[in-house]
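A single protein chain has been omitted; all remaining protein chains appear in their positions.
After this line comes chain A, so read on.
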Amino acid sequence: MATPYGIKFAVHLITSHFGNLVANVCENLLRKGPLTLQQLIRFTELTPLQIKNSLLILIQHNCVQPFSSEQIGAGGNEVKVTQYLVLFDNILHRLRFPKFLEIVSEELDKNCGEILEGLLQHGRLTLEQIYERARDNAVQDAVRESFQKLLNSRFVERCPAPEPFVEPSTIKSSNKRGAKSAKLDEVSETEEQRVLAAAASLDTLRFSILTPSGTEFDEDKKDGDSSSSMGVGEKRKHGAADSDDAFGSNENEVILWRANFEEFTRYLRHKACIENVRARLDVGAATVLKAMLDATRSAEKKVKTENSVSLSMDTIFEEVMKSEAGRSLTLDRVRASLVQLGCSSSGTDDTYSIDLKQIIELAQKEEVESIVLRRYGRDAYRMFRLLSKAGLLQETDKIADMTFVEKKEAPKILGKLWKDEYLHMEVEYFNLLIKFTLSSNMAICDVVDKPRLTLSGMSDLVLMDQNKEIVNKFVVDRNTTFYLWKVNKPILWQHVLDEMYHAALNLSLRVIHELDQKKELLTIPPEKRTGPLEKEFKRLKNAKFFLESSLMKLDDALMLFRHF
């Protein structure tokens, strides 16, 4: 689900990578959901050619997936139309390319890293183009070997179908991507999943270098492309731009490869789980978890899997012994670690599986609590933890009592958390229960049997109808008015994620601002940068490094909430 700042941040990434035109097209797709070329022309007011080129770039970089479906045309008969679906997650993944490269050079080797770098830079490449890129640096056999390694570890995959057909009945007509409406977003989420499922290549082919006929593609296709003298990226664009109805539909014989973001996400998810366990429990538990996850990574069906794949005690021990850290563990120690990890042997078959979802949820909770502590203080932290543990509505005085906060202070702190959307509030006035939902700093209250009313003020509540006519004033009398509070986790998590996108955008904008401010400084050649200039330059370099590494760290948290 793309939140308002999620969209802004994604548009910012696309703008800085591909410029304003592409970003314009992308933003429309992000805000309105899948669109046809005609609709895009209408919404963006760009020329058809500009839009086509923008779409080509977005498709090339795996940020847009075209699909076709049947719609009722003007004459009342069914016509096949192509729609473009933007892939929000893949846009965000662009931020993580350095992380992906690091994984490959750590897990595989430098040559694999170079191939991946080419794929990330160009979005999609044919095998031939991959060889071509490497021609100066390595012999073809070595490249083939490295490529095979990347495939085996699933870091690279075959591109999905260029334009799958999706049953019209499964496509919702609603094109709105309501910024704050979770319901609508759920719809587009499933719609996105449907399209992606239709486009996905068969698992057997996805990671196989062989074509269905069993030959390696590059052997018989080598001279098929007339534009082989062009630059790698150029070629793809031109090749696809010639086909005008569906981009790239002439490619049913050309096999394209790309980085497999799913596998990288899985890898990073596992890593986050292991690091969390290492910090929360101990090194032993982390070693055991790592061994289990490493052994079963390719058997996982989806990234957000709840439990790790079950393994027998024997296999676990064997896997643990494979790593240096593991060899110091005894069988008893491994068993103890498994207990620490919250899994005891399931039933008679002595197999073990770890609750990964629980680890992720704990890590998310830690992150949110840490924000509450640092932004609102220790009293708020205690109150928040109480409410998040309780999971149900609690009354102000009771909260104050249980957290040792002055009864007079408690409503102020809770009110602040509520205003910032960290808490959900209800008011019980006599026997009237009023529910409050915040939307852009305006509270919407649902009173039983009453129209939607708005509220202003915290200390004395004033209920107003849509015309701002005062309907009712609440005298905050402690005998008749009760404030009830709760942590509404799904809504809050979404809100925190949005704040994270906002913070990520701010970090990126600040980098640009810092560099912008010191433009002249950057043009001065190093030998002339002396004295205060040198000092200024160092400061700028530090600031840039500081901001960028903070962004990478923040991205870990983004992934925790969005992808894990």
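We adopt the following convention: a residue touches a chain if its C-beta (ideal position, glycine included) is under 8 Å from a C-beta of that chain, and two chains touch if they have at least 3 such contacts; residues count from 1.
Simple rule for what comes next: contacts and distances are computed from a predicted model.
Undergrad: Looking at UniProt, which of "Transforming growth factor beta receptor associated protein 1", "Vacuolar fusion protein MON1 homolog", "DNA-directed RNA polymerase III subunit RPC6" or "Cytochrome P450 49a1" names the chain we cannot see?
TA: So, among "Transforming growth factor beta receptor associated protein 1", "Vacuolar fusion protein MON1 homolog", "DNA-directed RNA polymerase III subunit RPC6" or "Cytochrome P450 49a1", the name matching the hidden chain's UniProt entry is "DNA-directed RNA polymerase III subunit RPC6".
Undergrad: For the chain that's not shown, point to the residue among A:Arg385, A:Lys412, A:Lys489 or A:Lys518 touching it.
TA: From the options A:Arg385, A:Lys412, A:Lys489 or A:Lys518, the contact with the absent chain belongs to A:Arg385.
Undergrad: Please pick, from A:Glu132, A:Glu145, A:Glu318 or A:Glu367, the residue that touches the omitted chain in the full complex.
TA: Selected residue, touching the omitted chain: A:Glu367.
Undergrad: Hey, which of A:Arg42, A:Lys304 or A:Arg375 is the one touching the hidden chain?
TA: A:Arg375
Undergrad: For review purposes, identify every residue of chain A that touches the missing chain, sorted by number.
TA: Residues of chain A in touch with the missing chain: 8, 279-282, 366-371, 373-375, 378, 381-382, 385-386, 397, 401-408, 420, 441, 478-479, 496, 499-500, 502-503, 505-507, 509-510, 513-514, 539, 542-543, 546-547, 550, 553-554, 556-557.
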